[in-house]
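Just one protein chain is left out here, and the rest sit where they should.
Up next is chain A:
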Amino acid sequence: MSPHTKLLASMSLLLGTIITTSSNHWMMAWTGLEINTLAIIPLISKSHHPRAIEATIKYFLVQAAASALLLFSSMINAWSSGQWDIPQMNHPMPCLLMTTAIAMKLGLVPFHFWFPEVLQGTSLITALLLSTLMKLPPLTLLLLTSHSLNPTLLTIMAISSTALGGWMGLNQTQTRKILAFSSISHLGWMTIILLYYPKLTLLTFYLYTMMTAAVFLTLNTTKTLSLKTMMTAWTKAPMLNTTLMLTLLSLAGLPPLTGFLPKWLILQELTNQELTPLATATAMLSLLGLFFYLRLAYHSTITLPPNSTTHMNLWHTNNPTNTIIASLTSTSTLLLPLSPMILASI
């Protein structure tokens, strides 16, 4: 891709995100979301492969429909309350519509069907952008309006996201789809605590971004697009394979890794709010993801899949490992002992 196009697209992405996260007016928020949608389209369709084009069309259709619904809900709110302030969304109907629109943008169940397909059609770095940066503006809008959202809808979406994210990730053989379902599952966790302690949603999002970035960048270094490649990735970069497994287990929420911190705090807060059955259900459903990651770790790191000695030597030189992967991996696996400091600062 031409460097000018890449620069334009990445700057537009940043612009869109900043506009939405710093806006007070619904129009500006919508503008930022639309800029984001349009800016990421050339990045998704960069390779011109039919699957990439398919992913681009699906992404555009869903996001455009969600933006239109968001604008519609803000217009109804303006019509009934006379103002366009984002935190002042008080009427139930526009609130419901807005929640639905943001759920479509984020990929919460039942609007999650586009997410694995879009992630599968793009390159790993664009998939990383889609999973992390593109989730920030809609999540900001949810956080700003969290006091007036419908608890029933949010709880249903959160529980089903956690369930479906774990259940559908079980038999995937493509790494990008696995990470898509892990994203859906994490979104479920973020949504469930939104009404009671929004700062935990933000903490979960930050930690999730860190861990996902570590995983995606590691996969990009070893060019692991399917499980078959993952099994022989140990020959290309053995240490990276081990740290990948640890980061995946951290994503699944296994103590004593970092990923356990948001889950623990969310379960604690839910129990404090007398929502113990909800906490139990969410914890049990995240076991599905953990099962899958453990199975993957066992097969790829602990056992030795069949291979030949010449299979691993690719004719072109390996990319040197990015130093950022080291810092991201260390923070995504070793941050749990620092939890008192994190708790004090949020």
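By definition in this document, a residue touches a chain if its C-beta (ideal position, glycine included) is under 8 Å from a C-beta of that chain, and two chains touch if they have at least 3 such contacts; residues count from 1.
Basically, contacts and distances are computed from a predicted model.
*Asks:* Which of the following is the UniProt-recorded protein name of the chain this complex doesn't show: "Complex I intermediate-associated protein 30, mitochondrial", "GPI transamidase subunit PIG-U", "DNA-directed RNA polymerase III subunit RPC3" or "Chaperonin 10-like protein"?
*Replies:* "Complex I intermediate-associated protein 30, mitochondrial"
*Asks:* For the chain that's not shown, point to the residue among A:227, A:254 or A:342 touching it.
*Replies:* Checking the options A:227, A:254 or A:342, the one contacting the hidden chain is A:227.
*Asks:* In the complete complex, the non-displayed chain touches which residues of chain A?
*Replies:* Residues 47-51, 53-54, 57-58, 117, 120, 170-174, 226-228, 231, 295-296, 299, 305-308, 310-311, 314-316 of chain A touch the chain absent from view.
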